[in-house]
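Heads up, one of the protein chains got dropped from this complex, but the rest are sitting where they should.
Then we have chain A:
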Amino acid sequence: MMLRQAAKKALGLTSRQSTPWSVGISRSYHENVIDHYDNPRNVGSFDKNDPSIGTGLVGAPACGDVMKLQIKVDEKTGQIVDARFKTFGCGSAIASSSVATEWVKGKAMEEVLTIKNTEIAKHLSLPPVKLHCSMLAEDAIKAAVKDYKEKRLKTNGAAAAAGQTAQA
């Protein structure tokens, strides 16, 4: 319990969020999910074409849910400075992606790749039947990072080519 609180603080969660959870153990298991569902953080979209944005778009084959997670990366430091999500699906899927956007903020890209679905599921006390929602969120994070990296490669490649043509 103590470790969890410390971890939450380290992840930079606001005091508004950490207070209700740090109290009793007698809370119902889905309270965190309801919280994220009623007050979802970071809902919205970035401009897909902005070079500092990575977009992860994933879908769940079992239930037909769709999840979009976007990260805004500081090009100099490689840190994720902001995140947005848009999820069409059940409460667990929405909560999972909401948690994901919170957890990626202020972290380096390599670090967020280590976020595991089990951590998200534990945080939300997801029942076994909803574990795939947390998996979807983990996949969305990875897809967003991958998209950003690919975009950077393309722009770097184009810049290099342009540089060569200019020299020639």
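The rule is short, and it goes like this: contacts are C-beta pairs under 8 Å (C-beta built on N, C-alpha and C of every residue); 3 or more make two chains touch, one makes a residue touch a chain; residues count from 1.
Here is the rule we use: contacts and distances are computed from a predicted model.
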Would you kindly match the missing chain to its UniProt protein name, picking from "Vacuolar protein sorting-associated protein 26C", "Barrier-to-autointegration factor", "J domain-containing protein" or "Protein YIPF"?
"J domain-containing protein"
May I ask which residue of A:40, A:59, A:78 or A:106 touches the chain that does not appear here?
A:59
Which parts of chain A are in contact with the chain that was left out?
57-66, 68, 86, 88, 132, 135-136, 139, 143
